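Only a part of the assembly is drawn; its chains keep their places, and the rest are absent.
In order of appearance the chains are A, B and C, and numbering begins at 1 in each one.
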Amino acid sequence: MDLLNLRVRYSETDQMGTFYNARALEWFECGRTEWMRQRLGLSYAALEGRGVYLPLVEAHLEFQGGARFDDVLAVATSAHLSGRARLRFDVQINHQSTGKPVVGGYTIHAFTNANRKPGRPPAWFLVMLDKTLESP
Amino acid sequence: MDLLNLRVRYSETDQMGTFYNARALEWFECGRTEWMRQRLGLSYAALEGRGVYLPLVEAHLEFQGGARFDDVLAVATSAHLSGRARLRFDVQINHQSTGKPVVGGYTIHAFTNANRKPGRPPAWFLVMLDKTLESP
Amino acid sequence: MDLLNLRVRYSETDQMGTFYNARALEWFECGRTEWMRQRLGLSYAALEGRGVYLPLVEAHLEFQGGARFDDVLAVATSAHLSGRARLRFDVQINHQSTGKPVVGGYTIHAFTNANRKPGRPPAWFLVMLDKTLESP
């Protein structure tokens, strides 16, 4: 279920020679975006176009190993509803060639409308989400 | 006319051990923002609040010397109208302690309204801009 | 114990109009850096100069409220040893003017030498760390 490969950019390194930690949260976002496109069948841009926003409320990251400039990383993402009004994405990023782990974690998102008012996810979203769980 | 001091963040370094080049454009933006607040007397946030946006149309950077994590840099910014519908900011960033140059350059901005339609700057903006030139 | 104030940069906003989530991890780093300088009396640059590196092994963030471009944020940081070979920083970032919370969380760091070999912190570091706990 490797949904996305990405290369570590030079801009993502720091003087320690590995990737800068905050960049992992950007990679998590890339994983979510591709998960939506490929699994949900709806881009996140289209989701916002329908007035559904998913602001981040919580993030957790475990840094498991280094990754150097130009290394290819495999980003695996899954999602499920957490309670009635939260969406949780679990992400694991490994080296694409060796499978060695780089960083794993999760993000938890609220559902809001365009006015940033939080609420329950729309029914059509839940239908789409259910379908992603049926396919392996 | 050092309007802003900033410290190089760890996140701004790269594996070469100096700051990553794109970060200089962020520092230019910090310089513009402080110039507006201190010289123009109007924050850029307030400017956007009045419906005036300044999207970047051109940028030029010369990298003159290294800067390491935690170094304090002095950002000097000036601005003037370029033609009838462009605002140009000149920026010079030096080491605060030694004065050694780090990066210099300019950015050129269009004036647009909230719908991103370009045009001439509003008269009240020109009045404010003129006043900045009177004071040394 | 507000050790650091910082302004939200335009570059730190995203199209949702608030700061982009990964930027909070950069602010956590700014908080750690200032904590070291002010409380520990040793800059992180100097620490790396002595061969002590603090790579991130875990990070947790809770997003508590929005912050807009040019808002001034107050970053409060504290640190303590976690087990025998981990350093934990707790960070709380609030609006400087109103005290409203923006983002809080922690980061956990290993101690390594210049060859990235993990180990216990040096004794002189523990002495310095103890002193920070004596002063309120």
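Here is the rule we go by: contacts are C-beta pairs under 8 Å (C-beta built on N, C-alpha and C of every residue); 3 or more make two chains touch, one makes a residue touch a chain.
Fair warning: this is a prediction, and the values are worked out from it, not measured in the lab.
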Full complex, copies of the single sequence (shown: 3): 4
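Operating definition for what follows: only the chains that are shown with their structure count from here on.
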Taking each chain's C-alpha mean as its centre, the one farthest from chain B: A
Closest chain to global C-alpha mean, per-chain Cα centroids: C
Whole-Å separation of chain centres (CA-atom averages), chain A against chain C: 24
Cα-centroid distance, chain B relative to chain C, in whole angstrom: 27
CA centroid of chain A to CA centroid of chain B, Å: 33
Multi-partner residues of chain A (each touching 2 or more other chains): 22
Chain A to chain C touching residues, read off their complex: 16, 18, 21-26, 29, 53, 55-63, 66, 116
Touch list for chain B against partner chain A, complex: 10-11, 13-15, 17, 20, 22, 68-69
Parts of chain B lying in touch with chain C, wherever the complex brings them together: 7, 9-11, 25-26, 29-30, 33, 43-45, 68-70
